[in-house]
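With one protein chain held back, the other chains of the complex are shown just where they sit.
Then we have chain A:
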Amino acid sequence: MNVEELVRDALRETAEAQSPAGPGLADRVLAVRRRRRGRRIAAAAAATVAVVALAVAVPQLESAKDDVRPAGLLDGSGTSAHPDQSPPRELIAAGEVALAAYYTTELQERIGEHAVDLRTYWLLDPESGRYEKDTRWSFVAVSPGLRTAAVLERTLPAKRIGLLDLATGEVERWIPVRHGVGGLAYSYDGTKLLATTYDEHPDLREGTYNAKTGGIGWHEPVGRTARTGFTVLDPTQGTEDPWRGLPSDRNANFRSDLQFSRDGRLVYSKIVGSRDGMQKFYDLTGAAVAAPAEERHLRSDVGARLSPDGTLAALGLTKEVPDKSYSSIRDPRTGEEITRVRGAELIAWADDRRLIAWERSAGKEAYEPRLALVTLGSDTVQWLSGPRTQGDSVEWDWEPVFARR
């Protein structure tokens, strides 16, 4: 017997000594997956945070001065719900926020064993109040006020950023950038635009060829990130601050978009760690820093983050009963739970007492979430969209992008 044979025997002996996997594994996996779904929409949810900003502080393009869109759509505060629509066709809004856009992703095979997950956006037409498909963009961040969106063209990383007038559908300004950009986010007050730079397509997928079956399985590259750094731009002036490189981080996802902290003085991104929702902060020179006091207890996978007045923190799913989910509302300074509110994933604050959330459809065993307006201190939800259910079309898995109107 040689060493190779001994290795083979020892491995087989260890394998055979294992008792079968316990029952209920699939259910546990599906339950955990429901809780982690926030990770998959982290980019959209985090973008939501970035675009939720005070309308009064919104810088507007020159063209916006002549805006003649009907009042009440962008400027209103009423609730616009379409519980029969998924994906939505008409305006969804509540309180100070509106669904500014949504997107779907579809795998596009490229060469050999590489492919990309390409996004297709539907943008709110502020005149008609309907969502219109716009295939020109691979990434869209909507500014507070819903008048302008920062966009990237189909090829990523992109070498220029467009500022799209949502009323006309025309790009008002192109801002060239020195480093390829793959993700965008507005600051809370809308005065700054954060561009995350990458050296590869951030939505790259690697395929594994199975010689026995001839099939290919696609997955995100693991253990490395395509992110190289970031740059901060002034969208009104079209100017770009110096690019800041970030060291390669094994704990960052392949796409690892940065977002502004509430005060815009720091940026952060989600990191992969021993638990979900971990976040890592950097100052605007790219140096790693501690989380700000009021954001240290937040989770990177819960988009709502701080309430408009900054006194409440939206955290993650904490309780499930048949047909109902509850998420935690905490004191941002201490991390202590203040109350629980309906909702499996808190996406955005509509005002200081209400949030927009994904909440599971009643009477369904499968997790089929709908957008819902939930209220602190109330067990009642108001459905805003139809259930997001799986179907043959890629459109079933639409991801929302909210912005303050």
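Heads up, the rule we're going with is that contacts are C-beta pairs under 8 Å (C-beta built on N, C-alpha and C of every residue); 3 or more make two chains touch, one makes a residue touch a chain; residues count from 1.
Here is the rule we use: contacts and distances are computed from a predicted model.
Trainee: Between "Acyl-protein synthetase", "Putative sulfite reductase-associated electron transfer protein DsrO", "Sugar ABC transporter permease" or "SigE family RNA polymerase sigma factor", which matches the UniProt record of the unshown chain?
Mentor: The record names the chain that does not appear here as "SigE family RNA polymerase sigma factor".
Trainee: Which listed residue (A:G223, A:P322, A:G363 or A:G377) would be found touching the missing chain in the intact complex?
Mentor: A:G223
Trainee: Of the residues A:P176, A:G215 or A:P242, which one touches the chain left out of the display?
Mentor: A:G215
Trainee: Out of A:L25, A:A290 or A:V321, which is the one that touches the chain we can't see?
Mentor: For the chain that is not drawn, the touching residue is A:L25.
Trainee: In the full complex, which bits of chain A touch the chain not displayed? Write them out.
Mentor: Per the touch rule, chain A residues meeting the hidden chain are 1-4, 6-16, 18, 20-21, 25-30, 32-33, 36, 40, 107, 206, 208-213, 215-219, 222-223, 250-251, 272-274, 365-367, 389-391.
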